[in-house]
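A single structure is presented below for examination.
The other protein chains are all here in position, but one chain of the complex has been omitted.
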Amino acid sequence: MKTILHYGLVLLLIAGVAGVGLSLVDRITKGPISEAQSKRLEEGQKLAFPSASSFGELKKLETDGKTIEYYEVFDEGKNVIGYELLYSVGGYQSRIKVLTGIEPDGKVVAIRVLEQAETPGLGAEVDALPSSDTIFSAITGLFSKKEDKSEEVQIPWFQAQFSGKTPEELIVVKTKDQKHITALSGATITSTAVTKAVKEPIELFLKAKAEGQL
Amino acid sequence: MSLFKEFLKGIWEKNPVLVLSLGLCPTLATSGSMKNAVGMGLSVIAVLTFSNIIISLIKSFVPSKIRIPCYIIVIAFLVTVVDMLIAGFAPELSKAIGLFIKLIVVNCIILGRAEAFAAKNNPLRAALDGLGMGIGFLIAISIIATVREVLGANKWFGLTVVPGWDPIGIMILPAGALLTFGLVMAVRNVLAQRRAK
Partner (left out) sequence: MNLATAFLVIISVVLVNNFIFSRFLGYCPYIGVSTEKKSALGMGLAVIFVMTLASVVCWLVYHFFLYPSESNLFYKIFGNGQNVESFDLRYLMTLTFILVIAALVQFVEMVIQKIAPPLYAALGIYLPLITTNCAVLGVTILNIEGVTINGVQLGYGHPMSLLFGVLQGFGAGCGFLLALMLMAGIRERLALVEIPKPFRGMPIAFLTAALLAIAFMGFAGLVK
């Protein structure tokens, strides 16, 4: 009996110290964690609809057993000039979450992949910037003085393809063509998934809107 | 054993990954790119060093029958701290390898060193052992990540290696991880046999 009590006390003490310690660290990191998340969403919102001046609250739309989350997009006079749809699909090995800016008729303004953890080098290239940096240029760059690059936000080439397309044009093709979406090489599943995450909510949203469900 | 040797043994002679075959899951899972591999390696170094120190400090006060749960609490505490710090200050890395950071809790390297070394030695030696083993892990995972990222994506730390070369995609996929790991282990065996002669 005495040993059980002793063991229990030791365990309780260690667990208590760990718990208190964690709650302290949680207080410190909670701010930065939620800040990083909301910053990513805010940046995404601007990129997915550059001409917007403000965004509405997050709304939910249930249709066909699927849930679409969306924001209304306003211009300076508080008129609705479009929507941003938030939708997730399963990719090759992770959940892909995409924010799509659309005009009221369903034409894509721009998209932004908010979350993905696809294979590095293949599927994760959906976030790859058009870059000519090689190891050689990076090393030579160390020795030559660089001009300051302007803090301009670059859009990954794969995501840039979606801008200005209608839902019917959102089809993945393997050879480069301007009209459709060119797949990332070696990552057809990821490319198809992102395209689906853009196309499916637009179609569901337009249908629901036509039926007056909004 | 001299203090320096205590530190050095984890790097070659008793390398936790290549010789003791511990901590395989994170080695295989996060070696797809150098960025993820180094992030994982540094997290393991931090957790391993501090867990060794703490466990060495509390060893006389923990009854031996319940030592394992006590060690697990200490390790889980450290892992959660590292996990939260990464989520707060490196959100991209957290997205890519977050699950495996949490799974450092059940990484056999950490519990193995706690049980086999930290519980029997003083904090200084335990710290050096943890640091050495952690660096051994970082080196092993970096070798595998270099092979995979260069062959599989033609990149290293995200920078193109040979412009215009079409990489061997399978090296980036799970199969490539297993293949590379098997070959690296075999190469180490050859080198070890040569040294023994």
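The first chain written gets the first letter, and so on, giving A and B; residue counts start at 1 in each chain.
The rule is simple: a residue touches a chain if its C-beta (ideal position, glycine included) is under 8 Å from a C-beta of that chain, and two chains touch if they have at least 3 such contacts.
Just so it is clear, the structure is predicted and the values come from calculations on it, not from any experiment.
> Of A:Q37, A:T67 or A:T182, which sits in contact with the chain we cannot see?
Here the residue in touch with the unshown chain is A:T67.
> Among B:M34, B:V79, B:A96 or B:A145, single out the residue that touches the unshown chain.
Of these options, the touching residue for the absent chain is B:V79.
> Identify the residue among B:A116, B:V162 or B:A186 that touches the chain left out of the display.
Candidates B:A116, B:V162 or B:A186; residue touching the omitted chain: B:A186.
> Mind pulling the subunit B residues that touch the left-out chain?
Output for subunit B: 21-22, 24-26, 28-29, 68-69, 72-73, 76-77, 79-80, 83-84, 99, 102-103, 105-108, 111, 170, 173-179, 181-183, 185-187, 189-190, 193.
> If the hidden chain were put back, which residues of subunit A would touch it?
Touch with the absent chain occurs at residues 15, 18-19, 22-23, 25-26, 65-67, 88-90, 92-93, 95, 189, 192-193, 196, 200.
In the analysis below, only the chains that are shown with their structure count from here on.
> Per the centroid of Cα atoms for each chain, what is the distance between subunit A and subunit B, given in Å?
The mean C-alpha positions of subunit A and subunit B differ by 30 Å.
> What part of subunit B is in contact with subunit A in the complex they form?
32-33, 35-36, 58, 61-63, 65-66, 69-70, 73-74, 76-77, 80-81, 84-85, 87-89, 91, 95-96, 98, 149, 152-153, 155-156, 159-161, 163, 166-167, 169, 172-173
> What residues on subunit A touch subunit B, complex-wise?
Against subunit B, subunit A makes touches at 3, 6-7, 10-11, 14-15, 18, 21-22, 25-26, 29, 31-33, 36-37, 40, 115-117, 119-122, 124, 131, 133-135, 138, 185-186.
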